[in-house]
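With one protein chain held back, the other chains of the complex are shown just where they sit.
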Amino acid sequence: MTQFYLFGTVAVAASLLVIAQRNPIYSVLLLIVSFGALSGLYVLLDAPFVAVAQIIVYAGAIMVLFLFVVMLLNAPQEETERDARAHLGRGSDPMRFGALLALALVAELAWALTRGWESGRFGRGAVSSVAALGRSLFTDYAFQFEVTSVLILVAMVGAVVLARREDRPREPMESGETQPEDRVAPGEE
Amino acid sequence: MPTLSHYLMLSAVLFGIGTAGVFLRRNVIMILLSIEIMLNAVNLTFVAFGRALGSGDGQIIVFFVMTVAAAEAAVGLAIVIALYRHRESLNPDTFTMLKW
Partner (left out) sequence: MLLVAQIGLTLFVFVMLLNSAAAMVYGERKVAALLQQRLGPYLVGPKGLLQPLADVVKLMFKEELRPAAADPWLFALAPVISATAAFAAFAVVPFGADTTLFGLLDEPLRLQVADVNVAVLVVFSIASMSVYGIVLAGWSSNSKYSLLGGLRASAQMISYELSYGLALASVILLGNSLSLADIVNRQAGTWFGFIPRWFLFLQPVGFLIYLTAGIAETNRAPFDFPEAEQELVAGYHTEYSSMSFAMFFLAEYINMVTVSAVATDLFLGGWHGPFLPASLGWIWFLIKVAAILFFYVWMRWTLPRYRYDQLMRFGWKVLLPAAVLNLLATAALVLSFGL
């Protein structure tokens, strides 16, 4: 129980700080902390493989990609006047509406969950063996698995096409730089 | 021992934080990060339900969510780079060319 609250608190606090940070680099790092805490929760839920995959895929690959882009764009912080507006209560109308919607969503979810609160514990029979997961993934979910691979391929091609600079005659300044597709391509595993 | 409801509640809070981030932040990268928070909140729900039902399907869905998240991040960030190159800004309010 203490472990649950420990990881839960870390996850919630880190996520809150993610959206409260002005500097995107700090946000990315705090999100990694949050993912680490979630990974701990997965261990508590007898899902060690998901926990490790969470670290490898999210923290090790996706977040590196984010960090990379933030560094590449040299982390422009939100403009100050916009920043002031980004705070709760002082926002412009659409923003205030958005904050209201988010609050309403949380309230609804909390209401629904407290109504259906079960104090029942988890039964035995957790599926934590990697072999069982793999068998299920490659038999029952084989079609979905294949579709995912197509999705990844499409995403890879799309990212390269989108991030690449148009082939206009190159100015001398640019010739020394690494081409953006070189920089972006490594992330899409 | 934490019950299923504990995990669902935690996941709801995380999802709410992610939603708030999408609504409140005016930086495309921050919005993408908030979406990652929401995806992770959902992942937690899947694993918790899978654990409660004693089935591995929850964890398998999480793998699919992860691949989709990876694809989304790759394409999303590529779009961010392309946008930044054209507008020198990351504020979504500046990208209003398709508005009429």
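In this document, chain identifiers A and B correspond to the written order of the chains, with residue numbering beginning at 1 in each.
We take it that a residue touches a chain if its C-beta (ideal position, glycine included) is under 8 Å from a C-beta of that chain, and two chains touch if they have at least 3 such contacts.
Everything numeric in this text was worked out from a predicted model, so none of it was measured.
Engineer: Mind giving the shown chains that are in contact with the missing chain?
Structural biologist: When the entire complex is considered, the left-out chain reaches A.
Engineer: With the missing chain put back, one of A:F68, A:W117 or A:F145 would touch it. Which one?
Structural biologist: A:F68
Engineer: From the list A:V18, A:I32, A:L45 or A:V127, pick the residue that touches the absent chain.
Structural biologist: A:I32
Engineer: By the contact definition given up top, give the residues of chain A that touch the hidden chain.
Structural biologist: 25, 29, 32, 48-49, 52-53, 55-56, 59-61, 64-65, 67-68, 71-72, 130, 178, 182-183, 185-187, 189
What we mean here is this: only the chains that are shown with their structure count from here on.
Engineer: What residues of chain A sit close enough to touch chain B in their complex?
Structural biologist: 1, 4, 8, 11-12, 15-16, 18-19, 24, 27-28, 31, 34-35, 38, 41-42, 44-47, 49-50, 53-54, 57-58, 61-62, 65-66, 69-70, 72-73, 76, 78-79, 82, 85-86, 88, 91, 95, 98-99, 101-103, 105-106, 109-110, 113, 116-127, 132-133, 136-137, 141, 144, 148, 151-152, 154-156, 158-163, 165, 180, 184, 187-189
Engineer: So in the complex, the part of chain B that touches chain A is made up of which residues?
Structural biologist: Spelled out, the residues of chain B in touch with chain A are 1-10, 12-27, 29-30, 32-34, 36-37, 40, 43-44, 47-48, 50-52, 54-57, 59-60, 62-64, 66-75, 77-82, 84-85, 89-91.
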